[in-house]
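Below: one structure, written as structure tokens.
Note that one protein chain of the assembly has been removed; the remaining protein chains are unaltered in position.
When the chains are written out, they are named A and B in that same order, and each has its own residue count from 1.
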Amino acid sequence: MCDHTKNIYKPQLATIEAMIDETPDVRTLRLVFQDEAVRESFSFRAGQFAEYSAFGAGESTFCIASSPTRKGYIECCFRATGRVTEALRRLEVGETIGVRGPYGNSFPIESFFGKNLVFVAGGIALPPLRTVIWNCLDWRDKFGDITIVYGARTEADLVYKHELKEWQERGDVRLVKTVDPGGNSPGWDGKVGFVPTILEEAAPAAENTIGLVCGPPIMIKFTLPVLEKLGFKDDSIYTTLENRMKCGLGKCGRCNVGNVYVCKDGPVFTAAQVKGMPQEF
Amino acid sequence: MQQNHTQLADDSYFAAVTNAIRTETTKLLSEGTVAAVIGYQAGTRAGTVIPTIITDAAKAGDLVFSPGCVNNLALYLTKAKKEVRPAGKVAIIAKGCDMRALAGLLGESQLKREELHIIGVACVGVKGAGAGSGEALTTGTIARKCRECTVRAPEGADVVVGAVPPLPEFSPVEAEELARLEAMTPAERWAFWKGHFSRCIRCMACRQVCPFCYCEQCLCDRNRPQALETTPRPAGNMAWHIVRAMHLAGRCAGCTECERACPMDIPLNLLNRKMARELKTLYDFEAGLVPVEKGPLTEYREEDDQSFIK
Partner (left out) sequence: MTKTITEQKLRSLMDLLLKEGRRVVAPRQAGSIVLYEPIDSGEQLVLGIMPRRSAKETFFPLCETILTYGKDGNGVMVSDVDAGAFPETILVGAPPCDAAAPAVLDAVFSWDYNDEFFLERRKKTIIIGLACTAADDACFCTAVGLSPRDDKGSDLFLTPVAGGGYLCDAVTKKGKVFLDTYASFLAGGEAKPLPSAEPAATPLDLAGIKDWLESNFESPLWQEFADRCAGCGACAFLCPVCHCFDIVDEGTETKGARRKSWDACGFGKFTNHASGHNPRDIQNKRYRNRIMHKFKYYQDKFGQTLCTGCGRCVRSCPVGIDIRAVLEEIQAKP
């Protein structure tokens, strides 16, 4: 037996228990750790991420998209755009992937108790908020009003369609879903318009409310001024940053935005923090 | 050691070239003939230079020409440096060897001749690896490529500055090195390159300084599918250097920048010269003499040698 510390780069093995094709190129994997002790002990907070490996192709970084309140499995959601994500996509139910994590900080959900929540998400960026949404829905009585504004380019690009339906049907959530102009098909029962515009229209009250925003940079750029107009303060708006990562451990030198390491100091930041950072993300 | 070596050109040669470059630069920039001049300015260490892009005639005095002017500035005209290349017509200081790269880039439609103003330097030679930054240009410190230079008086420039003083006969170090390589058996050659490439650390200096490595997506950065391993291990190193040599065959104009930039002293240009020799033998082709649209490896001719097909 050697006395050295453990290999921080070694992933845990997990079995793909189920998969859902959210869109033609976005897939959700439900993963169950193979080691029973890990299955029992693995815990994380909403907002944290992990490194997922397809052996032979490498590792890729995504948030843990399931809620920490749902035990026994984790979920990730990714678009096949690179070597690793394409390899992950080739895996079948029952096959093995590697998972390292959880890494990074998280949403301070306990500090949101007693407040209203407004979630604003675009496209493939719903997963990092979906973990928070379910976490909060599972603790529904801790929060005031919950509003979700979610949009994508087209109907087909909306992820978690079955869950959108569930949220829509619940009486305790206000879901405002939208697609970009031209992205709707006949029978679309949501809004048509860009997320910032629809958010402005929906006009959730800012008082005693936390805003949580995730989306492509362009969406964030136009959403923050809307929230500001609605009366949200920068320190009550949360978002996540994504930069290319390799180690996830604050060592490999890739993901920094100025002196902030997204993998360790993030990925969750307030709008006030983001505004203080150099433009390097 | 040094006492056996004679100085190759006195300071007046370099002063004259420097002055001519400055005069030409002042004229070009103040008359608006070009938007910028790519040249050399003095580096921080004695005798060293750094590449520079000058857009203001008042800065013409910063330009120098010295035995430290080793860089092939053609690099700054390529797609790889598109972020720094000024728009419009650009002047460039080019030694004869650098001009061969320009000819190649013109042939590959990477440059337009009418957007270039070439200030050719009639060149005595530059210093080679191992020469101290403060040392003079002598028969001992001159770069190996310069010993066998056939393009001291550059042809095809818009203006040529300097006049090469009489030079002694140089023993051909590079030709001897190539002869030694060719005298090896295939097994010996394999061992020779294996040894050298095992030292490669994949810093990519060879690629980054090469005027012909302007691919926006280099094969070694591709990973779907991955063409070669990216880690500095023997198999990937060997693959990388073979791929590079093949990709440069018939294109490399022999500026030796890859070899000069290599921090591990791998004789990369020997490989390029070997490839050039093969092309000369097989296709009677020499890269970079005049701009040609298609090199021998991108063109098929009935009479091409096919003996390699077995």
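In this section, a contact is a pair of C-beta atoms (placed from the backbone, for glycine too) under 8 Å apart; a residue touches a chain by one contact, two chains touch by 3 or more.
This is a predicted model, so every value here is computed, not measured.
One chain is not depicted; across the entire complex it touches A, B.
Of the listed residues B:61, B:88 or B:195, the one in contact with the hidden chain in the full complex is B:195. Set against the missing chain, the residues B:203, B:246 or B:290 yield one that touches it, B:203. Among the residues A:11, A:144 or A:193, only A:11 touches the chain that is left out of the figure. Taking the complete complex into account, B:133 is the one of B:6, B:133 or B:281 that touches the chain left out.
Residues 43-46, 48-53, 71, 75-76, 80, 83-84, 133-134, 195-196, 199, 201-205, 207-209, 221, 229-233, 257, 260-261, 263-265 of chain B touch the missing chain (whole complex, contact as defined above).
In the full complex, chain A contacts the hidden chain through residues 2-11, 13, 34, 53-60, 81-82, 85, 87, 96, 98, 217, 242-244, 246-247, 249-259, 264, 278, 280-281.
One rule holds for everything that comes next: only the chains that are shown with their structure count from here on.
The distance from the centre of chain A to the centre of chain B, with each centre set as the mean of the Cα atoms, comes to 50 Å. The residues of chain B lying in touch with chain A in their complex are 223-224, 226.
Against chain B, the residues of chain A that register as touching in their complex are 82-83, 86.
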